[in-house]
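The complex is shown incomplete by one protein chain, all other protein chains being positioned as in the whole.
So, subunit A:
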Amino acid sequence: MTKCHSGFSALPQFHNLQELRHSASLATKVFIQRDYTEGTVCKFQTKFPAELDSRIERSLFEDTVKTLNNYYAEAEKIGGQSYLEGCLACATAYVIFLCMETRYEKVLKKISKYIQEQNEKIYAPRGLLITDPIERGMRVVSFFSLQSDVLNAVEVYKSQTAVTIITDGEDTGLPERRTVRLSFV
């Protein structure tokens, strides 16, 4: 199994959605905003945006957003488990957080698995992808559509040692051409 040093491995399979997601920056994006009617708990609006009208069924979209909202509600629930975690952590002067994962972090892992699964099963076949809200500061769930020329750029890397990828510049956010040299060991 070859491994390259640039931060991502040469994958045997096509359609690795992580790579597609990072590369699909030329497409239009739709942002689902937060719903603050119940206070500062993390909840997203379930109102169906007009731009997605022809791309995805309303019920699927609402299901996804409602499930995400349920996950976040579970993470932020103030009850027996959160008290126990808080008291235990306080008793150890919060040193325990250096070794233990908090309940919220566990739920976040579940959420990212759920989003990946939704992308694979429902959204990618319709040419859409969802980003995990944690990557946008929990402000928005963004949907964007894949363009075929961007998919081509990703496909190229399978056979080359250098590849041009079009990604979001992390500080500018505008599409940038980056050429990455892969070294194989």
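What we mean here is this: contacts are C-beta pairs under 8 Å (C-beta built on N, C-alpha and C of every residue); 3 or more make two chains touch, one makes a residue touch a chain; residues count from 1.
The rule we apply is simple: contacts and distances are computed from a predicted model.
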item: Per UniProt record, name of the chain withheld from view ["Palmitoyltransferase", "Radial spoke head protein 9 homolog", "Presenilin" or "ferroxidase"]; value: "Palmitoyltransferase"
item: Of A:T64, A:Q118 or A:S145, the one touching the omitted chain in the full complex; value: A:S145
item: Contacts of subunit A with the absent chain, listed as residue ranges; value: 5-7, 25-31, 34, 36-40, 49-55, 75-78, 82-83, 85-87, 89-90, 93-95, 97, 102-105, 108, 127, 134-140, 142-148, 151-153, 155-156, 159-160, 162-181, 183-184
